[in-house]
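The other protein chains are all here in position, but one chain of the complex has been omitted.
And now, chain A:
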Amino acid sequence: MSRLPFYLIVGLLLVVGIAISVHRHVQLEVPWTPGEQRQVWEVEALVNFNAQGGPVMVDMALPTNQQGYRLLTENTASPGYGLAFLEDERGRRAQWSIRDAAGSQQLYYTVQLLVAPGSRAPEVESPPLRRDIVWERPYDTAAAQVIERAWGRSADAFSFARELIRDFGDERQGENVRLLLTQFERSPLLVRLLNQAGVPAREVSGLVLEDGRRRQSLTSWVQVFAEDEWALFNPATGARGRPDNLLLWESAGQAVLEVQGATNSRVSFSMLTHNQPAAAAVRNQLADDTLLNFSIHSLPLEEQALFQTILLIPIGALVVVILRVLVGIKTSGTFMPVLIALAFIQTTLITGLVGFLLVVAVGLVIRSYLSHLNLLLVARVTAVIITVIAIISLFSVLSYRFGLNAGLTITFFPMIILSWTIERMSILWEEEGPKEVLIQGGGSLLTAVLAYLAMNNPWIRHITFNFLGVQLILMALILLLGNYTGYRLLELRRFKPVTED
């Protein structure tokens, strides 16, 4: 009988489980530990304009996922305006529209951004080289000379851009540059010159993120392309590279704000940053719910809480399997300890243990009287269930009277399971004596406590809830354990006398 299919299934489960988990970690930045803090920026854009008493159309560029930042949530406040989010070759944009508006108007857009150092920029294609650049006299000569000067001192597109921008620097500004600057803004001029020299480039707008800043405006940057690379240059200093705190707000070379039917339009930004637990940051993720990103987070909050518990049950079951197969602990009822452990999560450990022992002990005393009545099994267990409910009610009322609110959580115990436990223990007591009851009862409690410790561990809760792939890994582990033919730990003690001679 070949075991190959078995190992194939186990291997497949392991590979798929690990792959899904790693995918969630890498692609969605879900951290492995719950304590990790993530920095989140909250940026508010305020659009101001004076409407002229007719239809108004506002079109504003919006940031996208980019190197270093990932979009979490976005909101707008624009009463009375129609709103649409567009995504086309001009990048992501918001369009507000209104049929009739007059006077000063304000539109708000806020976005939460997760600082994600691992986040990659989407592929950016080089814009076509602009060949339609026309200079008027005498700017054409000045431009040609500026280009020639910088060209001579450079080796490639990036060094050319650097040299060009340096020539705009104060101390090296020649008269050609001064002449050109009388007619053009610095950044559009640089883009024109670069294109003129055959280097694709465009002007993009970025926001320098600084905590607590208000009324900031976007800064202009020059994006230079060479082959399949691009680099960002500061048009003021010529420094190459994107500063870490720069958020590219508009990166398609378009206008940041276009307003029709209004005057005096401007956009200003305010921002603040805070740290929040990684798990919360994950929850706010604008997840595209594809099959691979399959996640419990897409469910309503109430169902999420339910699933948090359900997804822990395999962990408890794994503890039971390990203790029975590898250690050899006897429990009363195979998975009863898992249910007791679930109750412990609600009651906390000490209260739970005390409550459990009280209920079972009192239940056993009453059950021993019931056994004298010589009842049929189902009737007897039902009588025990009612007894357990009575005990739990009594303890709840008593503990409340004495001001012990912890006692009220005793109602979380699964009563039918408790009743069967009492029934089984009682039969065990009659047939095998109190020693066996202690062994199995103690084994069950020990298993329940260990299962509780595992299921209540914040790290395990975080992992099981955020990485569904872990369930497949657990499945593979349990299949492997089901195939274990070696000795149990307690057998090393049981069989010791045989090895002694």
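In the analysis below, a residue touches a chain if its C-beta (ideal position, glycine included) is under 8 Å from a C-beta of that chain, and two chains touch if they have at least 3 such contacts; residues count from 1.
The definition used in the following text is that contacts and distances are computed from a predicted model.
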| item | value |
| --- | --- |
| Protein that the absent chain corresponds to, by UniProt name, given "ABC transporter permease", "Ferrous iron transport protein A", "Alpha-L-glutamate ligase-like protein" or "Peptidase" | "Alpha-L-glutamate ligase-like protein" |
| Which residue of A:Ala155, A:Leu373 or A:Val498 touches the chain not shown here | A:Val498 |
| Residue, one of A:Pro79, A:Gly212 or A:Gly486, that touches the chain absent here | A:Gly486 |
| Residues of chain A in contact with the chain not shown | 325, 328, 374, 376-378, 431-432, 483-488, 491-499, 501 |
